[in-house]
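Removed: one protein chain of the complex. Kept in place: all other protein chains.
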Amino acid sequence: MSETGRIAVRKTYKLYVGGKFPRSESGRSYLVTGADGTVLANASRSSRKDVRDAVVAARAAQKGWATATAYLRGQILYRAAEMMEGRRAQFAEELRAAEGGSRKQAEARVDATIDRWVWYAGWADKVPQVLGNGNPVAGPYFNLSSPEPTGVVGVIAPQHAPLLGLVSAIAPAIVTGNTVVVIASEKMPLPAVTLGEVLATSDFPGGVVNILTGHTGEMAPHLASHADVNGLDLTGVDDPELARTLEAAAADNLKRVLRPAAEDFLAEPTLKRLRTWTETKTVWHPAGV
Amino acid sequence: MTMFEYAPAPESRDVVDIKPSYGLFIDGKFVDGKGEAFKTVNPATEETLAEVAAATSEDVDAAVAAARRAYEKVWGPMPGSERAKYLFRIARIIQERGRELAVLESLDNGKPIKESRDVDIPLVAAHFFYYAGWADKLGHAGFGADPKALGVAGQVIPWNFPLLMLAWKIAPALACGNTVVLKPAETTPLTALLFAEICQQAELPAGVVNIVTGAGATGATLVEHPDVNKVAFTGSTEVGRRIARAVAGTRKKLTLELGGKAANIVFDDAAIDQAVEGTVNGIFFNQGHVCCAGSRLLLQESIAEEFLARLRRRMGTLRVGDPLDKNTDVGAINSAEQLERIRALSQIGEAEGAERYTAPCVLPERGFWFAPTVFTGVSQSHRIAREEIFGPVLSVLTFRTPDEAVAKANNTPYGLSAGVWTEKGSRILWLADRLRAGVVWANTFNKFDPTSPFGGYKESGYGREGGRQGLEAYLDV
Partner (left out) sequence: MTELSTLLAGLPGVDQVGAEQRAASLATRSIKTSAKAWAIDLSIRMVDLTTLEGADTPGKVRTLCAKAIRPEPSDPTCPSTAAICVYPSMVPVAAAALKGSGVHLASVATAFPSGQAPLQVKLDDTRAAVEAGADEIDMVISRGAFLAGDYQHVFDEIVAIKEACGKAHLKVILETGELGTYDNVRKASWLAMRAGADFIKTSTGKVAPAATLPVTMIMLEAVRDFRELTGRQVGVKPAGGIKTTKDAMKYLVVVNEVAGPDWLDPDWFRFGASSLLNDLLMQRQKLATGHYSGPDYVTVD
């Protein structure tokens, strides 16, 4: 009961798949507690079938998202920043409940997250200019290299940076035209679910970002071995042995694998993630009359 | 003589001096390997060219240790401008000894001398020249102000372009400040060993380049070596997968350039004579031992018959035979094992119901030979349309619309290269956007240049070789 005597309407924390908010097909949930041990919510505990459905949604969305103009993708990422800005207080509250610490710290992280969207939004129409180039081949040819999206990227989001780390992993993948299946921080999944609500209202086509909550160890192997996933971000895998087995599984279809060293998400990112989730395509054509 | 029969025009073997046996090149010196020596043969004659040492794990240890010392003491600390001069020097020596390298490559590999002389070796020199220039400009390459080397690179290369693949591996590695241990393919070690002599002649510091010869086990030992920071492999997708599994969890940086099943798409408005040439070059260049070979010809149905008639006529002029003959277009298959694989897949093609056409040519009695072959009536479900044959065997499919062409072209786990032939510019750009391949050759095929990045999508591997992008594989970025 609140001070006004009104019963609050609680939020059900669901998954974000294909632009919709389903529960896990398994019907399972798990208890999420805050930094101080208080119970925050029951989050969906996704299964391997949820992983499968999310990959299908991501694949279905990938072609259209990649062929959208860079200008449009940039505007949609920027729209995500706008939508987050409007929910700044909500995110700060949720983050503080999850991570602990001061309100100020939480707000700083939310602000950094919003700014990260803005930073990557600006990259949409610059990545091809910065990562691509013409090549002066020794012959009468036009020759141009440009980055193209890798395809569907599986992201195991950072466990300890449930919002800033999450967006720092998602944004560089999607800005170039990839779609993602994200396994949110296992212990702190709620900011990720709320982010899904932001994305759903930011003009992202359904399926560009798909967010699953649940046990990392249960879902990650299915994501790592899925033959229709092209890349695997292991940022959120802290256990070296799990990382090894996931990398080995990813080798089956030669996924591109990112396993960065510890990152300071507050610092300005490098281009490593943008590079990792793009493929350089080089086109040759003779120049003659 | 009533026909224009070209008399044999053999390139002289005298320019190259093959020793009876070769050791390993470790720490600037040739040393005896600890393993049992193996023979390398001339695939055109089956004669043994030389005995070569097989490196054991102890030998690989020594090579990696030498590379580590050289990295820490000499090559790592050396200013980029000085590294550059060594690489320029190597490029020049390769040019000077070009004919010798070309003849040796043709002898050991079986490829026609006109290819080793006019394509492989000039590209090798160009590759060293190109990356030499990067060595002191890495801060301008787009990877940050002062990108660092990775350390010791373990590199394993295939037999189809022995020296060219060596150049693709060693030149960028050294330019970026790494030292290398390279394993050439078991069947084609000789030009790598001659390259070791060139390193000596260039007075490259000991240990910067180490060459360990041997078979798959030596390669596995090298890539799994705990003191290797970087693994680079060119070869089959199957072995690439194994390597990716082996380095999983080690944080070694890995780049893989693997197999392909490229579609070469010909539209009805194509410059037809050049499209026929591009098709021939796409699949019969280097006996089809090319990962980016245009092994699936996708013909617009409306011109399929006419195009195939032209293709068959053109195949009739292909000269198959002695690799050292300057007029040879198609040389020997590199090994008995590879020949067996090509034969087996071709038989499968016939069994699957595809129609086989073989170019009329007389094959030599000794050696490993396979006549240029085309299968028509192939569908996407045939194994010869899906599996990499890595030989002079073309599978022909048809399409009706651009959408169908793209769908068929992309319907493969591979994604290394693709070809498009049409005189309509906007259609080229439309296709180039949609083809999931690292290299798209429009109105040309099988063109290579050190400035042009090369590498695949999907199961054709990851990372790029060549160009500015090729530096990334050897920098800690």
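Order of writing sets the labels: A and B. Residues in every chain begin at 1.
One rule holds in what follows: a contact is a pair of C-beta atoms (placed from the backbone, for glycine too) under 8 Å apart; a residue touches a chain by one contact, two chains touch by 3 or more.
Source: prediction; values computed, not measured.
A.B. asks: Over the full complex, note down every shown chain the hidden chain is touching.
C.D. replies: A, B
A.B. asks: Which candidate, B:243, B:270, B:394 or B:416, sits in contact with the chain we can't see?
C.D. replies: B:270
A.B. asks: One chain is left out of this view; which of B:9, B:344, B:363 or B:407 touches it in the full complex?
C.D. replies: Only one listed residue reaches the unshown chain, and that is B:9.
A.B. asks: Which one, A:65, A:91, A:117 or A:141, makes contact with the chain that was left out?
C.D. replies: In the complete complex, the chain left out is touched by residue A:141.
A.B. asks: Touching residues of chain A against the unshown chain: what are they?
C.D. replies: Answer for chain A: residues 139-141, 286-289 touch the chain left out.
A.B. asks: Going by the touch rule given at the top, which residues of chain B touch the chain that is not shown?
C.D. replies: 1, 3-9, 114, 118, 269-274, 277-278, 317, 326-327, 423, 443-444
Note that in this section only the chains that are shown with their structure count from here on.
A.B. asks: Centroid of chain A to centroid of chain B, CA atoms only: how many Å?
C.D. replies: Chain A and chain B have C-alpha centres separated by 37 Å.
A.B. asks: Name, in rising order, each residue of chain B that touches chain A in their complex.
C.D. replies: Going by the criterion above, the answer is residues 126, 142, 144, 237, 240-241, 244-245, 248-249, 251, 256, 258, 413, 428, 432-433, 437-444, 447, 449, 451-455, 457-462, 464, 467-469, 472, 477.
A.B. asks: Which residues, counting only chain A, touch chain B once they are in their complex?
C.D. replies: 67, 130-131, 133, 135-139, 141, 143, 145, 150, 230, 240-241, 243-248, 250-254, 256, 259, 270-272, 275, 279-286
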